[in-house]
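Only one protein chain is missing from this complex, and each of the others stays in its spot.
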Amino acid sequence: MNSGRSPLRVVVWGEARHEKVEPKVAAIYPDGMHHTIKAGIEEYLGDSATVTTATLDDPEHGLSEARLQGTDVLVWWGHMAHDQVADAVVERLHRQVLDGMGLVVLHSGHWSKIFVKLMGTTCTLRWRSEHDRELIWTVDPTHPIAQGVPHPIIIPEQEMYGEQFDIPAPDELIFISSFSGGEVFRSGCTFRRGNGRIFYFSPGDQDYPVYHHPDVRRVIANGVAWARSDRAARETPTLLRYDTGAFYSGQGYAGALVR
Amino acid sequence: MNSGRSPLRVVVWGEARHEKVEPKVAAIYPDGMHHTIKAGIEEYLGDSATVTTATLDDPEHGLSEARLQGTDVLVWWGHMAHDQVADAVVERLHRQVLDGMGLVVLHSGHWSKIFVKLMGTTCTLRWRSEHDRELIWTVDPTHPIAQGVPHPIIIPEQEMYGEQFDIPAPDELIFISSFSGGEVFRSGCTFRRGNGRIFYFSPGDQDYPVYHHPDVRRVIANGVAWARSDRAARETPTLLRYDTGAFYSGQGYAGALVR
Amino acid sequence: MNSGRSPLRVVVWGEARHEKVEPKVAAIYPDGMHHTIKAGIEEYLGDSATVTTATLDDPEHGLSEARLQGTDVLVWWGHMAHDQVADAVVERLHRQVLDGMGLVVLHSGHWSKIFVKLMGTTCTLRWRSEHDRELIWTVDPTHPIAQGVPHPIIIPEQEMYGEQFDIPAPDELIFISSFSGGEVFRSGCTFRRGNGRIFYFSPGDQDYPVYHHPDVRRVIANGVAWARSDRAARETPTLLRYDTGAFYSGQGYAGALVR
Partner (left out) sequence: MNSGRSPLRVVVWGEARHEKVEPKVAAIYPDGMHHTIKAGIEEYLGDSATVTTATLDDPEHGLSEARLQGTDVLVWWGHMAHDQVADAVVERLHRQVLDGMGLVVLHSGHWSKIFVKLMGTTCTLRWRSEHDRELIWTVDPTHPIAQGVPHPIIIPEQEMYGEQFDIPAPDELIFISSFSGGEVFRSGCTFRRGNGRIFYFSPGDQDYPVYHHPDVRRVIANGVAWARSDRAARETPTLLRYDTGAFYSGQGYAGALVR
């Protein structure tokens, strides 16, 4: 169904703060984490995608209305500065996702304003950053996001994220991770909200070189390709009144007391 | 498992505005819609429940922190005044649901602030108030909420609510309705959010005597009984750090840069 | 992700009995229903698919092991002769689906041996063939199978299929139908089983020209494209023993008492 489609327009959004204040992080990601994530997507999607970046410190965080309308899939990494993302931009993102923009949320993005708003829950979890080994097991072998990676994916060192992860039951559970310490986590989940598709993938932390890992990069690229809408155009779900038999011609809402 | 449990504490919240400004509605519900809904729950749950009411015009909308902590299940009916529900109360409700309070949302409550916040979507739909007949078909015959009602439930006159209903895919789809005009609607849906259980049930409108219908009352009573938490106590899902092997002793979050 | 893929190999299986014994059916489908279904798929998938047919009266019902191994997606229409499908062929089909072959089951195929075996339930429903109008409503607007069709699809005359439809809760519910008589039906459902994807779509009956309907043809073509596996090769899910740390090298089962 995808043959002949125009290139997928991807924006990788990075908070880009840890790299500035922590030499350890800058050493792992000298160009910034968002550029490493971008390179991973390009590595697998090649000419079928055009990938750009945006960061917290850009005007409007690099996420103007016009730019979002030209974005098929937004990838999100944030951590220490979730609360500095402007509420107006969060509202804009929320509307774009419900209209059909794809969203891939990575790792600590579980606590971003946009993900929490889309989920409706606290999105909390248990964690520990102590060099656990993470194993990522595929539980849905039919899913396009799970293609091309070993079972399990092995990440030598990672932050631990463990259950309970306070999210709605995902529409599709693709990956479950375990950690050396014995914890488990629903590490790859999809959600449909409005006309948009959302993929959450937990691996990735500023303290470990996880976004250099080929399998992690492959999953993110798969997720980006999957999150792209098949719909012809963006459209806001809207409450409309329909006369009997007039299935295709809805009328705008005029208030609760108007007949 | 429920034997010997203390009575279920239910609060029926009613907006209670249509009854005041529309004689037609007052004629159908002379005591207010919330009192009719309350009576329906009492009819089926009897001594196993204590049911009280609260309305928009009560101080704090009748939903103080103390009262909510003593409420096992909240039933919600609102329509023309959704925007007059104070945001602070919505935040309070949201937290209580995530902590474990049950929530039953009726009909036009699909567009209430609390339901929209919990769902993360627009919760829009198509509608028409033209005396359609509604048939409610059970698609999950094993569900406790579906017990004791005919297949289908027949409501002679009702407002039409039709797809697309912009909600997350429900955890359980119990009822699907059709209307004379040919529309369909996912009319009975459950959602788990945090430690709380949510049941949405669409029948019921201020213009028709739907809450006097015995089968509708039965479903609402079933839904109230189902929404009660089995957990021993309210608890807020919280992000905590756990040392390796210390599975039961989490530590509070101290910030993204603290190690 | 699908760019550059080899053509999708589709087999449309038709029971091809009604056409032979009922002139009315032969008048609607002079080439056989399977050829009309084939033409509909070709109409939308064009060069990206090669579509052939097989029927009940072919040797091995046209479904030899070799042919199935070269089939990406099998489309199934059967009705009056479900019990004449050989059990050995059903076993073969079952294994192929679990290994990764896509399966699209149409209409009365709900009661075919292969669908019943895959579902594990009775797959029964309520029905009536009395020229009801069917309306097919999309409830998952993000799904690739729902693209390119109006909301609702209108079928002027159809057999009624109504709930309760005794199937497992589908992995994805895409379409819900209503009928003039007021019944509803989960008419478009997906299921993942083993490494295979299954799409059930209920419209289509031998007594009405449903497979000439452009929107029905479009949905079937979408379903065929969706059901194709993304996996590199067919693979039977197998019980294997793994030594500690030997994540990628399983050993065959040697019996319950062997250590």
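To keep things simple, chains are lettered A, B and C as they appear, and every chain counts its residues starting from 1.
Following the convention adopted for this analysis, a contact is a pair of C-beta atoms (placed from the backbone, for glycine too) under 8 Å apart; a residue touches a chain by one contact, two chains touch by 3 or more.
Since this is a predicted model, take the numbers as computed values, not measurements.
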In the full complex, which of A:158, A:178 or A:202 touches the chain missing from this view? A:178
Touching the hidden chain in the full complex, which residues of subunit C are there? Just list them. 21-22, 79-80, 98, 108, 111, 117-122, 124-130, 132, 160, 162, 164, 166, 168-169, 171, 180-183, 191-194, 236-245, 247, 250, 255-257, 259
Pick out the residues on subunit B that sit against the missing chain. 1-3, 48, 100, 135, 140-144, 147, 150-152, 154, 171-172, 192, 195-197, 222, 225-226, 229-232, 247-248
Taking the full complex into account, what residues of subunit A touch the chain not shown? 133, 135, 137-141, 151-152, 162-165, 169, 172-173, 176-180, 182-184, 186
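Just so we're on the same page, only the chains that are shown with their structure count from here on.
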If you fit subunit A onto subunit B using only Cα atoms, how far does it have to rotate, to the nearest 5°? 180
Find me the chain with the mean Cα position closest to the mean of all the protein Cα atoms on display. A
Centroid from C-alpha atoms only, then distance subunit B to subunit C, rounded to Å. What do you get? 37
What are the residue numbers in subunit A that touch two or more other chains? 171, 192, 247
